[in-house]
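Only one protein chain is missing from this complex, and each of the others stays in its spot.
After this line comes subunit A, so read on.
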Amino acid sequence: MDHGLGTHTAQSTRWFKVGTSSETDPHRAGAVAASRALAGPDPRLLVVFCSIRLDPHAVLAGIKEVAAGVPLIGCSSGAEIGVEGPGMGVVAVAAFGGSGFTVRTSAATGTRTAPREGGNEVARSAFAGMDDTNQFMLLLTDGLVQDQDEIIGGVYEMLGAGVVLVGGAAGTAVVSDSGVNADTFHMYDGEVLTDAVVGAAITSDGPFGVAMRHGFQEVGEPMVVTRSRKGRIYTLDNRPAVHAYLDRLGAPAEAYHDKKAFVAFSRLRPLCVLRRATEEVRFVTDDVDLDEGSLMCVGDVPEGGVVWPLDSDADSTIETVDRAWPAAVEALGGRSPLGFLAFDCGIRQDILSQSPTGDRVAEEVSLMARQAAGLPFIGFYTWGEIARIRGVNGLHHQTLVVLAVG
């Protein structure tokens, strides 16, 4: 599913640049990354992916030091993606500049308790008075929000089908990273927010392309959800869900009775819920009840529905880059891209890092660099990917979303 919109006018100028910094001093890291991104005149927007390991206030202060007055949105990340490779503790900044871009930033808080209202708020009047060609909205939601669909739904209610939505959900550190801020954060112009969603309504006189791919394979025949409530699945094909799921995937024996073993196995093997034209991936959480035999998924799994267990490996995960990236470029309708933003699922990072043949995360990022072919790109490992290209469905899991800025 790809999207490309855009026209080009010779009179306008557009530029897209990125900058990253691994400086340990957050202020300096912010300033350096922003300086590197601000390579042209008339910057219109800064997009910041800031490591959860850095003090966001200091980072923001550093950025504002070199980019005062430039509209800005950003969010926290557990791991960052840059031309130089994957990183942890990195500040990655992308800059949209030139008169060809028109940007308005917005933010809303309280999405953990009222996600739809947050979506409404961040999109309300986002494009008011702006040119209605080549609109898209860059959204950075909060990965700690349970019902992120609701945020996207709230945005869609405001904007309708005419605006493409793209972005990702802010992440935080994995539990093993002790001493690291466990809460997500967002940046909105000069502020650091928590429990928030930030957005940038962008119109461009150039095209942009969005593509989304995942690297899972459906395993076996579909299974009917014979008993469920919200995200908890009690039975699949009238069997205890845990057994049906593990049996289908050929899980090791310990996964049936050892919760730790189950979680290690299941976190890389989601369920796919059948949709009309696509599938929706449902991550299987650690909230499993081995005695009862019930699974818990992120997002609803309706009773009576059809699901497939999904399996993946590092090869298919990496291979996703080679499918998504060209699709995004292709969506530009033949126009040359200025650069890319990548929103890659954190689970995919886990798959790669825990590959039987060693950590292959860098391999994926280098593949991205190869696909970018020298053009600037940054990204981060997300806790939810956003790509609403058509229809109302815009939130995805365990996917790679690529935005090609034309």
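One rule holds in what follows: a contact is a pair of C-beta atoms (placed from the backbone, for glycine too) under 8 Å apart; a residue touches a chain by one contact, two chains touch by 3 or more; residues count from 1.
In this section, contacts and distances are computed from a predicted model.
According to its UniProt record, the chain left out of view corresponds to "Bifunctional diguanylate cyclase/phosphodiesterase" among "Bifunctional diguanylate cyclase/phosphodiesterase", "AAA family ATPase", "Acyl-CoA dehydrogenase family protein" or "ABC transporter permease". Residue A:161 is the one among A:161, A:182 or A:373 that touches the chain not shown. From the set A:40, A:305 or A:333, the residue in touch with the chain omitted from the display is A:305, counting the whole complex.
When you scan A:19, A:115 or A:153 for touch with the missing chain, the hit is A:153. The missing chain lies against subunit A, touching residues 120, 124, 127, 132, 135, 153, 156-163, 221-222, 224-225, 230, 273-278, 300, 302-306, 390-393.
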